[in-house]
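For this view, one protein chain was removed and the others were kept in their places.
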């Protein structure tokens, strides 16, 4: 096993490159993805190497980016659409919900909607409004779509390739605040399947489940908890739709206590789904109610105060205390 | 108390009429709302009586219907936007999420986004694709919006007026399969507040919560259950965001068993939220896991088989049996 | 509204008109073929309407009045081209070879599509107004990348022309010079919304503002529609870029069988357009210029009746699908929630599928 150290941004870039090398039908389309390499430089150098026909600088219209990718899919191409920021995916919502999610079904399986919609999501980078949203549950809810999230270089490198190879349309959520963090990537073997959750740290007292930017915060919370004598099991959900409930339930059977962490507000969220499902599956093992630590139910605040909106170590530990103290 | 018997469609029409009479700033805008009176005739006769300036036939563009209603709101008007069918609200999603939901906040409270977006939702009318969707959770999830649902004439008449008077933007979901059902309407006094759930039938064994078209199915299930010796308490959530959790929890403290019913697939849905919240609030009273009876996680099927997609009496009773049998 | 800007090759009475830009390239057999197609489509439409009235279809979207627009465009297509219809393109589907019974699956509510779109190179219907225009441009971008000499046609109505998706598709088609022909049937109405609410000026002008040709053709003149469409497709296939064709026509019937047009339009308008009937027009030409005998016309009617009979039979035989099929093709790859649903349905026993 040869591993290489790189940032998550670079890992995505390398993953895209490898997918394009492997399959000539793979295209990239988005705003500023060409010469600029995207505002986050995820597509850096790809237009130079694969040409303007395969790395397409789009006019500024998200509905068109996705809508034309649908037509390209019908023609047999696999397009990786880059949405510049989470808050700009909504103009494409109609195409995603009405066409991307439904055309495989409507055509009785004739059309393959093998396209990937990359969305840098969540906050934490000090940006202005619309640049820090968590739209994942809109898509997770939508039958016909799959939603995955990556937050480290290894996952970034492999999950983007697995997503491009997959025949269903995939909403690919990238924890943008993690783009610049480095990590080891095994270039030969994927760490796991695209739809598997990962136990990032084993523990015995409380199962803490999250994804994207929250994973790192959860791991920091686990460090602090150890000092307080509490052992947290940290699970990175990775796939948000479908959820890998087996891995989650297995952990919960052991710990009996559940905390879910997400930047999105808790209303009808991924966190709600995890709590609802696990409350059902693990009813007799749960020793305390499953709690959610989420963004607040307000528009994402100006970024000078975003750290008080995003789940913090303190808020996670607060929830941990509550599930620990709830012992019946 | 003088009550009048009318259909839900007529009640909405009368409610709109009364709101327009009371406040000259109230407008109606949508596709075919004028001479045709809307495809469901909800706005029948209103353009004739209030003129083309107040009942506006829109060009066919949903983003524009909502986007111009936003500008009208800034100018002090209150627009009731009609979206012709649930599946056609998605082109307006961006305006709803990025402007309608956030402008009050962004303007530090200066702008009042007092607008209502009416959506005939859910299935059950034998329609073709895109005419039977349940998009409510997309909106419920969005901070800045409120979501309510009506499924009987009295609620229709009052909730539409309460929504128009309310200062926050409201997504108003009308159970279209109930448009032609009659019921008593008290024209003098509203039965309750806009955001209150209603106990439609008292019971002791299982709390069954739902909304929209499901309420009637739930009541039928309750009838059947009685014969089997099980007493269901039926709650119509009415407000989906915010949820009236107090009323729901009160019921659950009594019954200890929960079934939630909805046409939407269960993934990250209103049902998930209700189960997650009540699992937390009523952890020590719950005698069985809270179950959801939902649409399946597939695109809405052709309507010849829609009754096998929508929650049926049988499926509800099946869930009731499971929560009854789960006794520990 | 109909002025000199309109391409016409036949008067409403079926007399030839000289046009400086276009001339008809078709001979008697081809013209008769167009006539036949139109008669069959009208018959199909009438049969479907009555099937709907008899409770055999959930809905029907009539195409009366628009036969020339659809058959003229449909016959100008080459087999290798690809088409993106709305819910009303029965004439196009016919030209693409879609079996009539398959067209009706959507309306019998037994399918959300109905045919194999790759086999007929005719996409499944798009019901959400305008979405297909962008899908068509994307498909055309694929043609460009394949280096193929093919074209795409995107269909939409006057009403849909106001949708952002249609307008964005104009931007893209122009920027990337894609081989796409936008075929807008301006049938004057979008349900109850008159054309005047969608645009104050003729629709075909819209293309000019995006930098590509727009042209208005008499949509009730099948010869003109054929020539205008053929030229646009020929140009598109060899790198000439997009064209917007506005077929100026009229929806003689209701929007769908659920609609009641008497609420919003006057009979007199419908009467005027009945005099511009597309089928009568070409029939007059065939009689006057080619002396086609009435027996030949009768043959077509017989053929159409037989088609209708067969259609009725096929529709009545079209069973309610097994509910379990709702889980098929929801995803291409296995999905736990789909499997969970499938299992539950099998346990409920509502499906013919045996419990696993």
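Labels for the chains are A, B and C, by order of writing; each one numbers its residues from 1.
Keep in mind that, in the parts below, a residue touches a chain if its C-beta (ideal position, glycine included) is under 8 Å from a C-beta of that chain, and two chains touch if they have at least 3 such contacts.
What you see is a predicted model; the values in this text were computed from it and never measured.
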From A:91, A:242 or A:289, residue that would touch the chain that is not displayed: A:91
Contacting the left-out chain in the complete assembly, out of B:74, B:187, B:219 or B:313: B:74
Omitted-chain contact residue, chosen from C:14, C:33, C:99 or C:211: C:211
Touching the absent chain when the full complex is considered, from C:102, C:168, C:218 or C:259: C:168
Those residues of chain C which, in the complete complex, touch the missing chain: 162-165, 167-168, 171, 174-175, 196-201, 205-211, 214
Interface with the unshown chain - residue positions in chain A: 31-32, 34-37, 39, 57-61, 63-64, 87-88, 90-91, 126-130, 265, 267, 296-299, 301-305, 308-309, 314-315, 318
Residues in chain B touching the chain absent from view: 27, 53-54, 56, 59, 61, 63-64, 67-77, 91, 94-95, 98-99, 102-114, 143-144, 146, 166-168, 242, 245
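In the analysis below, only the chains that are shown with their structure count from here on.
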Farthest-lying chain, centroid of Cα atoms versus that of chain C: A
Geometric centre: closest chain by C-alpha means: B
Whole-Å gap between the CA centroids of chain A and chain B: 30
Chain B and chain C: spacing of chain centres that average the CA atoms, whole Å: 36
Residues within chain C bordering two or more other chains: 111-112, 128, 164-165, 330, 335, 337
Residues of chain A whose C-beta touches two or more other chains: 91, 94, 98, 102, 105-106, 143-144
